[in-house]
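Of the protein chains in this complex, one is absent; all others appear in place.
What follows is chain A.
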């Protein structure tokens, strides 16, 4: 397999790089200065692309690589991969489902607690020495607050289970009502927001879910409500979010994802009622290694003619 060209789109895990290098002819796309020259040189040797949530395989790349057989993504979401084009050309696509479900759900609960109990602000307060001269303000209780989840898939369900242990009533919105879950279903996101203290975005990004959290939803959530986004940046109308937060129409927001990563609206930097993370939903050593193993496992299975571990297309 050492002759097989594997194009890695951006740095994502040094462990993954090592594992790929051991097995394949690893080409690091981010290290070459002239992308078009690079693609021209390697167009006949590249048979696999490894992408992630920020860099995948768009239509242009797919048409530039005539020998491409498989796109193995180091992510759950596949919004950076042109799935239609892949299907059309018979290119296989894999992702890394399940392994990061727990991490994302853990982070969602961590963000809720960080936001309501103002843990980041507490930490800044102590580090700045202000505690010596005054009392910290009261924070907001989490236990018992109603949690509304957009998208009750694997991650949404894992969040619901965790929030249940905090005695939180769970509401959800999804395309279809799910029987046997025991949570309250709302047929629109606005109704879900109206009836929840905490709104968590946990659905995949599609054309239908782009800006699913718009101004109307933010206003329905209200000045005491908080928004948690561990999905994708474009789920939320970011400009409206900044306005709602700065005008006090929304209680707070904890965001792991943004519309133009790694760019974050600077208006948010001065706010105490936001928590801002650099897209680390699956950012743990354990999970990144498990994801890397899946990426490598899918490529090995494909090139040795076995069935894929986690196929999407």
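Note that contacts are C-beta pairs under 8 Å (C-beta built on N, C-alpha and C of every residue); 3 or more make two chains touch, one makes a residue touch a chain; residues count from 1.
As a convention for this text, contacts and distances are computed from a predicted model.
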{"item": "Options \"BHLH domain-containing protein\", \"Exoribonuclease phosphorolytic domain-containing protein\", \"Eukaryotic translation initiation factor 3 subunit L\" or \"Geranylgeranyl transferase type-2 subunit beta\": UniProt name of the undisplayed chain", "value": "\"BHLH domain-containing protein\""}
{"item": "Contact partner of the left-out chain, one of A:19, A:82, A:103 or A:240", "value": "A:103"}
{"item": "Residue of A:205, A:275 or A:309 touching the missing chain in the full complex", "value": "A:275"}
{"item": "Candidates A:32, A:83 or A:122 - the one touching the absent chain", "value": "A:122"}
{"item": "From A:24, A:142, A:172 or A:186, residue that would touch the chain that is not displayed", "value": "A:142"}
{"item": "Absent-chain interface as seen on chain A, which is shown", "value": "11, 102-103, 105-107, 109-111, 113-114, 117-120, 122-127, 131-132, 135-144, 161-162, 164-167, 261-264, 269, 275-278, 280, 283-288"}
